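Structure provided below as structure tokens; questions to follow.
Yeah, one chain of the complex is gone here, protein chain that is, but the others are all in their spots.
Presenting subunit A:
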């Protein structure tokens, strides 16, 4: 008689209906199914059901709104929430999550009450899209795998899906996901123009000196300073860096003890540079190590590049290196010699500037969340970090309200404002203007609408003074 308080991943499958032409061939549709232990009959049954819903709603929508191609995004059932996503033509990804429930007693009879409000469909949809984006980044799109000139086949695709998702899905943080997953934003580091130019010019110099480097990006702590990638690509890379790669790297560094210096002897000049992906040490002949390849630029000409991540103190630079590069070890050595000392100097410059920008916000003052969909910039004083570790300064209820407001502001044409007051005296204000969204959360007893409006205006003037936001 236990209650379930967490959202769970029940099923996750990918199929292509066109792969089964005749009855009895249904198994051919299945490209990936989670949990792996599910017997194939159940798999076929569930996929059949999903396919049926998709087809049914598809016709329904064509009928009703005359917009072909539109399909159903999610389906609410009593115990589950089902999310549908067609990332590439005829390929469908379906995610089914279980809704948390409570055992309740009424009139001496016990019954289960499902907490439908705790599952936000748009957050789940964002997560499903993320799982595809991440796969595409590291493995390539489904079609690029199928059309691989060497060994492209459905079997290869199945193999890659299995290889990727069997490790990726257990790491999903369904319960700590919120509006930030919907935004998939980038946090930019506030910096003065001179320091930014130094960073920009340094990255240009790296590209100029190493022709194998096609694109670059520069992060300071978890914040982006410069991205040479298009925002759609950077969004995924950023997510990977900030939520997976860098935390893992920091972890190993912490276990490694004192600050590792890249210096073979105390007499040579030392710097703090170190490869995060690539060789763990330049001086050991241990080989290149794990070097991920990423697939980017789908909007124009897709390419696959090595993702080389190099870190010195708080700065992380990403180099996207031509995957045809030979003699990688030589490249790494010269990169290390070039980057190490220069980056170490640059970081201290950035750090010095950052210390001037730091503003300490008092615990009691209103929290805010900002998102600009045009450059994907976001800023949040609600979230303490962007690692999805439930490190938030507000209640899950407020976060869900923000997600709901976000859904509603999509209906605004150019500008608008929504104010919501919760039972627990929280005020949540969502404003849309000039394609930017701004959410304010404040907890004030006995406040009235005018006071809240003043509060929001004051915060806007303070935080958004250099942009047009009315």
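A few points about this structure:
Here, contacts are C-beta pairs under 8 Å (C-beta built on N, C-alpha and C of every residue); 3 or more make two chains touch, one makes a residue touch a chain; residues count from 1.
Criterion: contacts and distances are computed from a predicted model.
A single chain of the complex does not appear, and UniProt lists its protein name as "Regulator of MON1-CCZ1 complex isoform X1", one of "AP complex subunit sigma", "AP-1 complex subunit gamma", "Transmembrane protein 203" or "Regulator of MON1-CCZ1 complex isoform X1".
From the options A:211, A:326 or A:446, the residue with contact to the unseen chain in the full assembly is A:211. Residue-wise, the contact with the chain that is not shown comes from A:227, picked out of A:227, A:243, A:277 or A:344. Of A:193, A:255, A:324 or A:411, it is A:193 that touches the chain left out of the display. Mapped onto subunit A, the interface with the missing chain covers residues 188, 191-194, 196-198, 200-201, 204-205, 207-209, 211, 226-231, 372, 374-375, 377, 413-415, 433-436, 466-468, 470.
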